[in-house]
Structure formats: C-alpha cells, structure tokens
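Provided herewith is a single structure, encoded as structure tokens, for subsequent inquiry.
Only one protein chain is missing; all other protein chains are in place.
By written order: A and B. Residues from 1 in each chain.
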Amino acid sequence: MLFNRYRRGLFITSFLAAPVILYLIYVIAPYLQAFYIALTDWRGVTATPRFIGLENFQRLFGDSKFWQAVTHNGALLVLLPLITIVIALFFAFLLNVGGPSGVSGIRGSKFYRVVFFFPQVLAVAVVAVLFQQVFRPDGSGMLNGPLMALGADPIGFLSDRGVAFWSVLAVMVWQAVGFYVVLFSAGLASIPKDMFEAAQIDGAGRLSLFFRITLPLLWDTVQVAWVYLGILALDVFAIVWVMTLQQGGPDSATTVMAAEIYRSAFGHFRFGYASAMGVVMFFFTVGFAILSLRLSRRERIEY
Amino acid sequence: MPNTPHISRRELLRGAALVPVAGALAACATPAAPPAASSSAAPAATSAANPFGVADGKPLEVWIFDGGFGQDYAKNIHQPLFASKYPKVEIKHNSTKEITKVLQPRFAGGNPPEVIDNSGANFIDFGALSQDSQLQDLTALLDAPSWDDPNVKVRDTIDQSVIDIGTYDGKFSVLGYVNYIHGIWYSQKAFKDNGWEIPKTWDAFLALCETIKKSGKMAPFTYAGKFPQYLYEPLLTMAAKVGGNEVLVNIDNLEDGAWTTEAMKTAATAWAEVGAKYLMQGTTGLDHVQTQTAQNKYKVAMLPSGSWLENEQKTTTPEDFAYGMFPIPDVTGSDKMPYGTLHTQPGENFIVSARSPHPQAGMEYLRAMLSKKAAGDFSALVRTMTVVKGATEGRDISPGVTSASAAVAAAGENTVYYRWFNWYGPLKDEAIAATGELMSGGLTPDKYLERIQKKADEIKNDSSIKKYKR
Partner (left out) sequence: MTTMISWTVANSRKLARSERKRRLGPLGILTHLALLIWTLLVMIPILWTFLASVKSEDEIFSDAWSLPAALRWDNFARAWDQVHIGQYMLNSIVVVAFSTFGTMLVGSMAAYVLARYPFKGNRAIYFLFVSGLAFPVYLALTPLFFVVQNMGNLPLIGPFIGLNTHAGLVLVYIAYSMPFTVFFLSAFFRTLPTAVGEAAMVDGASHTRVFFQIMLPMARPGIISITIFNILGQWNQYQLPLILLQDREKWVLTMGIADISTAAGYDQDWSAMFAALTLAILPMLIVYTVFQRQIQSGLTSGALK
C-alpha cells in the first residue's frame, strides 16, 4: 500500500514537473515582475526602477482615456457575444434543420460550413490589414468604390467617430461567426432527431422549433461560446491597433484596454503606468471569468 | 459541467503559498544590473586623427531605421567611409522598421548597440533615454576636428538649430542628420498649366482654393488625415508667424494658456475653414501615401509636408510633375514674422548609447557621417538636404530640393521649430486626436485649443513626467 502511494506520488510529480517549471519560469515570473513594475515609475530603458507605491493606480483613476477604453471593452463584451451568437445560431439552425423536411440540413450545407469558417483560419493581423483596405474612404475602397459609383457620399468607416467602433465590431463578428456556426452545428447534430420530429407532429413551425427545442438544448454550448467571445472582447488588440486610425481612434473612438497598455508602454515609455493598467485589466478579466462560471452553473438545463 | 471548478478561500490561500516559490524564479526576470560602464568603455589612445580613441578589433554595431530613406545610404556611403579609416573595426549593420520593439529590451538589458538611427513612427522616447542617462554626451563630437578639415571643428560645419534641438538636460546628445523643411507642396507643372499663382496672403490662399474647387479639375487641399500631425504642423507654424516665435517656445515650456493665445486661435480658425470647405473627399481616412499619391495623379493641388516628400514619392511621381514648396502665407497683415518664415527641424535622429561597449566608435561614425562627402552622397541618393552646411554644393539636385533650399535661403533667420511632441508623448497623442476632430468639424477652434491646453496642464501637474525647457 505504501509502495503504491509512493508510486502515485512519483507519477504525479513526474507528470507535473515539466509543465509547472516551464510555466513558472516563462509565465508566472514575468507577470510577477510586471505586478511589481506597476508599483514603480520604470520607463523601460533603465536597470533601476524607482518604487512609487500606488501612485500609478491613483493616476489611472483619473485617466479618462483609459476609462473610455474600458467602456469600449464593456460594450464589446455585451455586443460581440450577442451578435455573433445570434447570427451563428441562426445559420447553424438553417444549415442543420432548415432543410425542406424541416429536420435535415439543406442543400449545400457542407459548402457553407467550409466557407463560413474561412475567416477563422486567417491571422488577426492579416484580417486587420485586409479590412483597412476594404474600408478605404475613397473610390479605391472595396465598399466605398461601389457606393460612390452609385452617387452616394463615401462613408468614413474608420474615420468617422460615430462609425469606427461599429466597423471594428463588424470585423470581429465577421471573423468569429464561422467558428460558432460549426460549434453550434455539432451541438445540433447531437440532439436526437426524434425530438424535432415529435415537435413537428405537434405542429411546431420553424420558429417554435428553434425556441422550444434548439435553444434550450444548445444552452450549454451557447454558454461556452459566450465565455470564449467574452475573453476575445476583453483581450482585443491587433484589430484595433493595426486597423483603426491613430491606433484606437479617431480621437479614441475605438480604443481598448490592451491598446492603452501598449501605447503607454511602447509609445510613451511609461512601463510602470502601463503595468498598472495591465493589473486592472487582469482583475476585470478574472472578474468576468468568475461571474460567467457562477452564472453558467445556475442556469444549466439538463436533457 | 458537473465538475465546474470553483474557487474557495482555502484554495486561494494555497495558491498564495505557491507565490514565494515563483518569486524566487522571478529573479530571472529582473533586468540585468548595469554594466560597469567605465571599464568596458575605456577609450583607446586618442590622437588628432582618432579623437575619441576608437579601439581596433572592437566591433561597432549600427542600427538603421529602414524607412523612407531605406538603409542603403548607411551600407554604401557611411560605413565604407568609416571602414576606410578603421579597417580593423568590424561593423555590424542592422536595420528595422520597429526601433522600439527591437531595441528597447536591449537598453533595459544593459547591452544597447553603439549607433542608432532612432527614427520612424516607433522610435524610442528620447525623454526616457535621457532621463535614464542612456544617451552619450556628444559635446566631444562637436569640439572634435571635422572629418574633412582638422582646422574646423564639427560644431562649425552644422546648423546651430541641430545643436539646440539635440540638447537634452544641457547635453548635446541627439544628432538630427537631415534638415527637414516644412511647407505647402504642389506641382509646378499643375500650377503653370492652370495659371495658378503661389498665394502670398491667406486671403489669396483661400481664393486659390475657391478657384481650384470651381475649376472641377482637382480638389484644392488635402493632408494625411490618418496622421493629423501633418496638419498641426502648418497650424503651429502659422501661429508662430502671426504671434512670433515665443508662441512655440511657450507651448514647449508648458506655460499656462500657451495653447489658447490669440495667435493660436487665428491659426486654428484659419485651418478649420480649410477643413470645412476645401478638403479632398475622404481625406480624414487617408494616410500620407494615399494623399501624396492622389497629388501625383493630379487629384488634389496642395498638401502640407516636409522635404522628405520628394524621395518618398519617387516611384509614383510623373516625370514632369516638378515638386515645389511654398511657405505659410501672410495671415493678418500685421504678422510678427515676415513672409517666408519657415519651420525647419533636423530629423532622422542618430544617437550613441552611453552604455554600449564601444561609444567612441559610435561618435567617430557620426563624425564620418558629417563629412562633406558622406553628406553630399547622402543628399544625392535620397534627395534630401542634410544639416551639413554646403554639402550639396556643385551637385545636381532635384526640383523639390532646389525649391526647398531656395525657401530656406529666403527665410534666413526666420525659422521656427517646436519640441513638445518629442518630450511629452501623451500631449502629442491628444493634439493628434484633437486636430483630426478640428478638421472634420467635430471641434470648434476654441474647444480644440481648450482641449489641448487641458492636457498640457495635466502633464504639467504630473510629477512622474520629466519636464524640459528650451
């Protein structure tokens, strides 16, 4: 018995040693360092940061630009999952149970699923560069070209304050939808077909099929999607940094937390201050994670 | 998820217990201690020919910002010249478009390269470098004999403004190599073909805009809308012309109300009118390349830029386009500075790292760059004037450079510059954002200036930001 326990301990240790050591060295150590840097006025090019306590956090409190960024992350946190999930559910439903019989997939559903997924395999940086061109504000832009040919005024997709944020959101949705169509399709496939049939015999139309059967049974998957997309919304950086004017503009209309961190660190060389922002961002993300875990447990539906 | 993880207090405490373990490892993450600069940087014997004491056999690492000028000038002009004198010093040439990302960690790590062309959109903040004494004091370079003539000091071969602008904390430490001349750029051909005259007064400028607009041939004016710093440049120059050089000095020194003076209001109002009436469609969303290319295609008549423009556009400019440049016109009739006042500013900033292993070679490299041959070849290659006096004498130069040089000659002593954007990054970002809004009508001139003033005050009161004076 003792030997078995020893063997078990040895096994646990040997299996955990490599991942834990790697993780401590490359992830935890730099982050601890970053937490410490948040308490200094380090400007990034010296070897000796000066300890200044919580001064950075006090300053952060009055930094309207950072809170503007937080607001944008907050808006994305609500809108990105909502819109993406609604569109993806809609298409997944059409692809899987939208066929003429009402229970099977429609013609060409495989093709659609492949194409919808395309944006997901492109690097975010590539997508950002690509849409920068798509959104060009003159006749050479993919969208404004036809608009102007029709005699309309060009739309400042990225240069108009009121529009720019929605352009960012649209690109994020564009890239995300395909993945969730596939995810939800798999969820739908695992729902027993006879449930749909039974409902249809009861005289259910498509809409009620969707709300009475599809949605409740997919609820678990939807929640996973919500968490993924939530993290994506809090973490967004490359799209904003590469695509938008003035990296988060115009006039901060699209800026997000990650962009402000990056700007403070590598633009203004205020690494201490940037780290303080990062610490705040860390707590937002942890808060979101805990919140969503709590909620998901409460609303679970069994089948 | 029946096994959904949940965090209990006990587990959190256990997690905390792990922290010290990681803390020990975190020592790995601490920046290296600064190397003993004195021992590694001890110079070899100096002489008139080798004034800084370059050591044979000790390499020299050079990083060039690979932007509008490329990197060939360094490889084919500067480095061969240096090597001809120091064949035993190995030159390690590097280039990047992202100076900050590549070199910032090396500064923090205590092993920066000797020479850096700290330029481009992502240069390393000079204030931060100076604050942390990473910049080699280049005063010795100024007092050294020039490369061409042992009887002339380097100090006397370059413009005084280079020394003023390159001085941080009382020490000359940044060498702007290229002399940037700012103005309004146009096509001499387009103006001649259409019978348009260079406007000498602001009213004439607005009338010209109106004429161009009515002609329907092209839009009157544009600027790199994505980068509104292209527009606050003529705005500030105009304010200096109207209210005198102290307008800019006060702005640099973060004086109270420096941004909201009458001169600034006049300039902001003038440019807001251009923004409202005469901009090329879509301007606010276009970058410098796109607007400049539009000008090359005769879609727009004028844009504000600097003397790098001609080289930047060399691949898209039609053969007979003939770039020309004119200064900010007279605005009020009682402007403090005369017609022809120019904003000139040394750019393409070279630094030598104080904590690099071989700063002597770095300084010597800069001395070679400031020779007439190096500067002249550079101008010929990249069609831009350097700060070296008379380096383009007797050489064939392009129409744009000719036009800009003539403007400089006409301006004489009436040149202005500003430095706040290099000193205070957050203020620069605010001015950029606000200028974009001013031009698209989102801010009135008054609100525009108030907004930037507010940021300037904020920075003034922020004890963590180092302040500079000029």
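Simple rule for what comes next: a residue touches a chain if its C-beta (ideal position, glycine included) is under 8 Å from a C-beta of that chain, and two chains touch if they have at least 3 such contacts.
All values reported here derive from a predicted model rather than from experimental measurement.
The residue from A:40, A:84, A:159 or A:185 that touches the chain not shown here is A:185. Remark: the omitted chain is touched by one listed residue; of A:112, A:157 or A:226 this is A:112.
When the whole complex is considered, the residue among A:83, A:163 or A:224 that touches the unshown chain is A:224.
Touching the chain that is not shown, out of A:60, A:155 or A:265: A:265 (per the contact rule at the top).
Residues of chain A in contact with the chain left out of this view: 7-9, 11-12, 15-16, 18-20, 22-23, 25-31, 33-34, 37, 44, 87, 90-91, 94-95, 98-108, 112-126, 129-131, 133-134, 136, 139-142, 144-146, 174, 177-179, 182-183, 185-187, 193-194, 197, 200-201, 205-206, 220-221, 224, 231, 235, 237-238, 242, 257-258, 261-262, 265, 271, 274-275, 278-279, 281-282, 285-286, 289.
Against the chain not displayed here, chain B makes contact via residues 1, 3, 5, 7, 11-12, 14-15, 17-18, 28-32, 66-68, 94, 97-98, 101-102, 104-105, 108-109, 287-290, 293-294, 297, 312-313, 315-316.
Here is the rule we go by: only the chains that are shown with their structure count from here on.
The geometric centre of chain A is 37 Å away from that of chain B, both derived from CA atoms. Against chain A, in their complex, chain B makes its touches with residues 1, 4-7, 19, 21-23, 25-26, 28-34, 100-101, 104, 107-108, 110, 122, 124-125, 127-129, 131-132, 134, 225-228, 281-282, 284-286, 290, 294, 425-426, 429, 432-434, 436-437, 440, 442, 462, 464. Here chain A touches chain B in the complex through residues 24-25, 28-30, 32-33, 36, 41, 43-48, 52, 55-56, 59, 135-138, 144, 153-154, 156-161, 220, 245-246, 249-252, 263, 266-270, 272-273, 290, 293, 296-297, 300, going by the rule given at the top.
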